[in-house]
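Missing here: one protein chain of the complex. Every other protein chain is in place.
Think of it as A, B and C in the order they're written, each chain with its own count starting at 1.
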Amino acid sequence: MSSAPHTVNDYKTDLKPVWCPGCGDFGVLNSVYRALADLQREPHETVVVSGIGCSSRLPGYVATYGFNSLHGRALPIATGVKVAAPNLTVLAVGGDGDGIAIGGNHFMHAARRNVDITYLMMDNEIYGLTKGQAAPTTPSGDRTKSTTYGNPEQAVDPCALAISFGSTWVGRGFSGDVKGTTELMKLAILHHGFAFLNLISPCVTWRGDDQFKALRAKLRAVPEGHDRTDRAAALRLTSEDDHLTAGVLFEEQRTTLVEELMEIRGRAGAGLARPTRGEILRSFAPA
Amino acid sequence: MSSAPHTVNDYKTDLKPVWCPGCGDFGVLNSVYRALADLQREPHETVVVSGIGCSSRLPGYVATYGFNSLHGRALPIATGVKVAAPNLTVLAVGGDGDGIAIGGNHFMHAARRNVDITYLMMDNEIYGLTKGQAAPTTPSGDRTKSTTYGNPEQAVDPCALAISFGSTWVGRGFSGDVKGTTELMKLAILHHGFAFLNLISPCVTWRGDDQFKALRAKLRAVPEGHDRTDRAAALRLTSEDDHLTAGVLFEEQRTTLVEELMEIRGRAGAGLARPTRGEILRSFAPA
Amino acid sequence: MRDLTLAFVGAGGDGAVAAGDIVASACASKGLHIIKTEAYGPQIRGGESSSTVRVSGEPIHAQSDAVDVLVVFSWADFGRFRDEIALADKAIVFHERGDEPPEAIASRTCFGVPFAALAREAGAAGAKNVLATGLVAGALGLPLDAIRSAIARRFAKKAPAVIESNLRIFDRGVLEAASLGPLALEQFTYETGTPKLLMSGNEATALGAIHAGCRFFAGYPITPSTEILQFLGEWLPKLGGSMLQTEDELSAIGATIGASFAGTKAMTATSGPGLSLMAELLGLASIAEIPTVVVNVQRGGPSTGLPTKSEQSDLFQAVYASHGDTPRVVIACSDVEESFHATVDAFNIAEEYQFPVIVLSDQSIAQRRQTVDEVRLQHEVRDRRYPGPEDLQDYQRYRSRPDGVSPMSVPGMAGGIYQTNGLEHDEQGRPSASFQVHEAMNQKRFDKLEAVAERYRLFHRFGAERPEVGVICWGSSVGVLHEALQKMGEEAGRVGVFAPIMLAPLPRHNMQTFIDSCDSILVVELSYSGQFHQYLLSQVDLPRQATSLYSRSGGKPLLASEIVKALQPLLVANRMEVLA
Partner (left out) sequence: MRDLTLAFVGAGGDGAVAAGDIVASACASKGLHIIKTEAYGPQIRGGESSSTVRVSGEPIHAQSDAVDVLVVFSWADFGRFRDEIALADKAIVFHERGDEPPEAIASRTCFGVPFAALAREAGAAGAKNVLATGLVAGALGLPLDAIRSAIARRFAKKAPAVIESNLRIFDRGVLEAASLGPLALEQFTYETGTPKLLMSGNEATALGAIHAGCRFFAGYPITPSTEILQFLGEWLPKLGGSMLQTEDELSAIGATIGASFAGTKAMTATSGPGLSLMAELLGLASIAEIPTVVVNVQRGGPSTGLPTKSEQSDLFQAVYASHGDTPRVVIACSDVEESFHATVDAFNIAEEYQFPVIVLSDQSIAQRRQTVDEVRLQHEVRDRRYPGPEDLQDYQRYRSRPDGVSPMSVPGMAGGIYQTNGLEHDEQGRPSASFQVHEAMNQKRFDKLEAVAERYRLFHRFGAERPEVGVICWGSSVGVLHEALQKMGEEAGRVGVFAPIMLAPLPRHNMQTFIDSCDSILVVELSYSGQFHQYLLSQVDLPRQATSLYSRSGGKPLLASEIVKALQPLLVANRMEVLA
C-alpha cells in the first residue's frame, strides 16, 4: 500500500470519454473519482466492471483495474471477481438497458445472493449507445427510435426492482448533483452487501437537452423520518406520484455471499487441515 | 368449433407421464384438464408452452397444441404465440428453476408487458429433472445435491416477485388440492392479462415424502377481507411468518400487450387502408 | 468522367453527412447509380463524421478505392478517417481556409475555401455543408437542378425561408466554383435515366421481409442491424403486423419461433453477439422444424469487437452455431438489392422446408445506401406446406416423407393438434431416447437439407468462361470482385468468379464444376482466420497446391486494387506454366 493519500487525479486514466457533450455520465464519473478518493480506495485493489452501453464505457476512464465486458454481463463477472478476491473493492456499473433488459436476471440473482459489491446504474431512460431505442425505463407512450407510435410497455422503477430482488442497500442519485451523488456512492461502497445506486443520468442526445431540467424537477429528497429499514415504506417512497426520490431508500444487514461461502468452508473443513491428495483419492478406493 | 361439450378426457393425450409416483405435478395436470374442460376451451385453440424440467413435461400430456421448449424459454415463445394469434388460449407452464433461475428475466418482462397468458409455475423448491440441486426457491440452509453444506442463498417468493414484476393477476395453489387449484386456474385463465399462478407441487423424490404434509401445513387461505387490488397488502400477505398464502393474492386491470399492439396498428394506419407496395417503396424515392 | 467519388468530412455539427445525402438523393433522382457510406468516431453525437458518395452512370458494385473530391471542414476531424479515405492521384481537396492540410495531402490540388465565412455571408452560418455542396457540384458538373430539388425536399418541413436561404447558399457555392479556374479533374458526365430508389441494405432486408409476408418481428437493438427493427416497427403495424422489442436476443428468437409456430411468418435480426446468444434456440427451431428467419448483420469481431465496421467473420457462427447435428440454411447477400432477394428466399425456404434460415449481411451492405431499380424488387413468394384433409386423418406432425418435409399444422387448426419439443421425438412428436428414432429423425432433417440443395442453387458466376484463375468469394466481397475485374481491363478475361449466395447447403455441384474448370483458385474473404476458406475445404474439393487465399481482418473494406494485386502473382504463375 502506498502511503501518500490518493487525489481525485490518481483515479483518472488518460482516455478521453467518448460521451456526447453534456451527457449525464460525466457527472457520474466525477462522483466515482471523488468517492474513491474520499474513501482512499487503493486503485490497484479496486475493480470496476461494466457491461456494454455508453455508460459502460466508464471503467476505461477510471485508473483502477477495469473490465468493460459484454452487454448485460457485468454482474456475473463482478460476482466472480468478488468471490475470487474478497478483499477487493468491486464496483459494477452500466446502463438501464444493460442492467434491466438483457441483464435483468443477473441483477435479481446478484441482489438475492447479497454479493458484496456496489452496483451503479446510469439510468437515462433510453438505449444511448445504439442511438435511441426504448429501454425498460422509458416512460410508457414515449416515442423513440424503436417506438414510432409510442412505447407500448410499462416502465420499471429500478429502485423498486432492486428492493424486491433483495438488495440490502438501495439509493438514488442525480448525475447533475455531483456532490450529493458522491456521498451516496460512498455510502453504497461502504455498505456491507449488495448496494444498488440508481443514478439519474440524462441522455441529452436521445432524450433531449431538457432532460436535466425535466428530471431534476421530478426529484425530491427522501423525507425526514423515513425508516430506511422498512422495505414497504421504501417501496412506497421510491417513485410515488411520479416523483423520483433521491437519497438512501433502503438498507438492511444480511449475510453476504462471501460470508456464506466462508462459513461453508468452515463447515466443510470443520477446522481441520486441508485434505491431501491422498485423502481425496481415498474416497474412490473400493476398499 | 365442435358443439358437443368437451369432457376432461378430451384433454388427455395417450402419453403416460414420466413423473415419479406421488409427484405433485400429477395434481396440477388434473387441474389443467378440469379447468380447460370447465371453461370449455377448444383444444385446437389452446396452446400449452413449457420450458424444460419435470414439470415442463406437462404439455405432452395435454391434448391441445403444445410445445415443450427449452429450459427457461417458455415465456418468450408463449409471447410470440399470443401476439401472432391473439385468439388462442395460451398457457405457459414450468418449474421454479425454469421460471426463476434461467428464465427469470423473461418472467419479469412478460409480466411487465402484461402478455395475456396464464403462467403456471410448479414450485417444488428444487431442480427435479436434474436430480435434486438447489433452486432459487430452495429454503436457505437446506442440503441438496448441490448444497452439501446447506444452501447459502436466500430463497425467493415467486408470488412476491410476480407482483413486483407487474403481473396483473397473482395467485397460489396447492397441487394436493386439485379442486381448489382448478378454480384458481380458471380464474387465472379468465383473467385478462398476465396471470401468474404459483403451484406448490411437491417433489417427493428430492425433497422427501413428507413434502405434501410439510407444505400443506405451511399453507393458509387468503384471509377474508383481503383487498386483492392492494399491491402492498398482497406483498405483505404472500409469505408472511413463513406461511404460504393460497388463493388470489393480487389482481388489477391494465392494458395487455396485444391491446397495446392493436392500438399501435390503429394509430399507424390511422384508419386507412393497408399501404400498398408502391406506397412503401415511395418512401425510398428521391423525387 | 463517368464515375466520381466525393467525400465530406467534419465534426458533428458540420453537416458532412447531410451534404452526402443531398448529393446522393439528387443523383438517384436522375437515374444515376449511387453507393453512399458514412463513418463516425466513437462519440455518439458531436464527434467526427464522414460521408462518401460514389456516383456513376454505369452500374457500380462497391465503394471505390479512392476519393476524387474531398471536402474537409476540419483536419483534426479528418484524422480519425485518415486510414479509411484514400485519395485518387488527381484528387482535388477543398478545406476550410486557414486550416492547412497535413503534408500527405498537400501534394494534391488543394483549395482553401472560407466555408464558414461564405455561409455566414450568404445568411446561414450553419449551412457550410450546403455551400460546399454547391462548390463541388459547380466544379464537377453535377446536376444542379436535381440538387436544388433535393435541398428543397430536405427542408420541406421547415419554413419556406429556410429552403430559400439554403438554396441561396447552394448557389453561392456554385458561383464560387466558377472562380476556381480549370481543374485537372474531368467534369462528370452522365445520361439522365429513370429515377432510382435509394435505400440501405437493412431497409432492403426489411422490405424483403414485408414482401415475403413477414408480419411479426421480434428483436433487440444492436449495431449494425438496428435499422431493420426500426423500419419494421414503423411499417409492420400499418400492415396489420407487429414489432416487439424484447428484453434480449434469446427472447427475440424465442418470440419469433413462437409466432411462427402459431402460423405467422416471423423474423428476427441481430449482429454477431446476438447470433451467439441465439445458438441454443436456433437448435430448437431446427429439431422442432419451425420456420425461423434470422438476419445477422456482421460487424468486426470477435466479441464486441468493432461494432461499426464490417467483416465477414460470422460465417462459422452462422453455419455451425448450436450443439448437436443441427441442420440450417444460410444465405448471404452481396449488395443492397440482394438483401431484398436473400430475405425473400430465406422466408421461402424457411416456410417450405421448416428450417431456421440465417441471412448473412454485413455492415458495409447493411448501412450503405445504394440505388435500386424499383422493378427489380420482385420475387416469388412461397408458403408453408399445411396439412390437407388426408394429412389430418390421424395427423402426425413429423410423418416421414421422401423429402423429409412433413406438412405443418398451426394452432387453431382442428385435427392438427400436436405437442412438440426440443427433445428427440418420433413422427408424432413424442419424446424418445431411442437410437433408432434419433437416427431416423436426423436423417429426416438432413434429407430436407438435401432437398433444399437440389431445389435452390443460388450463386453468382461472372468473369471469364474458362478462367485461368477462379476466384471464390461471398457476400460483400462479390461487389469488390466486380470492381476488380473492371479495373483489370483485358487481364480480366483470364479471371472468373464464383460466389455462392447459399452458403449452407452450398451449391456444391456447380462450385465443383467451376473449380475443376480453373487452373488455380483464389479464395477472397474479409476474415483474419480465413473462415470461408476453411469451410470450403470441408465442403468441396479444392486443389490444395493450386489454391491460395486472400484474407485479412475487417475494419476497412476490401479494395478492388487489393484484389487486383492479389491476382497478379497467380496470373503470372499461370502464364509461366503455359510458357514452360
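In the analysis below, a contact is a pair of C-beta atoms (placed from the backbone, for glycine too) under 8 Å apart; a residue touches a chain by one contact, two chains touch by 3 or more.
Note that the coordinates shown come from a computational prediction; the quantities given were computed from them, not determined experimentally.
The chain that is not drawn here is touched, among residues C:G57, C:G201 or C:P431, by C:P431. Shown as candidates are C:F78, C:Y535 or C:Y550; the residue that touches the absent chain is C:Y535. Within the whole complex, the absent chain has one touching residue among A:C54, A:V81 or A:A135, and that is A:V81. Within the full complex, the residue among B:A35, B:A78, B:A101 or B:L215 touching the omitted chain is B:A101. The omitted chain makes contact with subunit A at the following residues, 2, 13, 15, 42-49, 52, 57, 59-60, 62-70, 73, 75-85, 87-88, 105-106, 108-109, 261, 264-265, 267-269, 274-275, 277, 280-281, 284-287.
Interface residues of subunit C facing the missing partner chain: 42, 83-84, 271-273, 275-277, 279-280, 283-284, 286-288, 298, 300-309, 311, 313-314, 316-317, 319-327, 421-424, 431, 433-436, 438-439, 442-443, 446, 527-529, 531, 534-535, 537-539, 541, 544, 552-556.
Within the complete assembly, residues 18-21, 52, 54, 70-72, 101-102, 104, 127-131, 133-134, 136, 145-149, 205 of subunit B touch the chain that is not shown.
In the analysis below, only the chains that are shown with their structure count from here on.
By count of C-beta pairs in contact, B-C exceeds the other of the chain pairs B-C and A-C. Inter-chain spacing, taken between the CA centroids of subunit A and subunit B, is 31 Å.
Look at where the CA atoms of subunit B average out and do the same for subunit C: the two points lie 41 Å apart. For the pair subunit A and subunit C, the distance between mean C-alpha positions equals 38 Å. Each of residues 101-102, 104, 136, 148-149 in subunit A touches at least two other chains. Annotation for subunit C: residues touching 2 or more other chains are 234, 237, 247-248.
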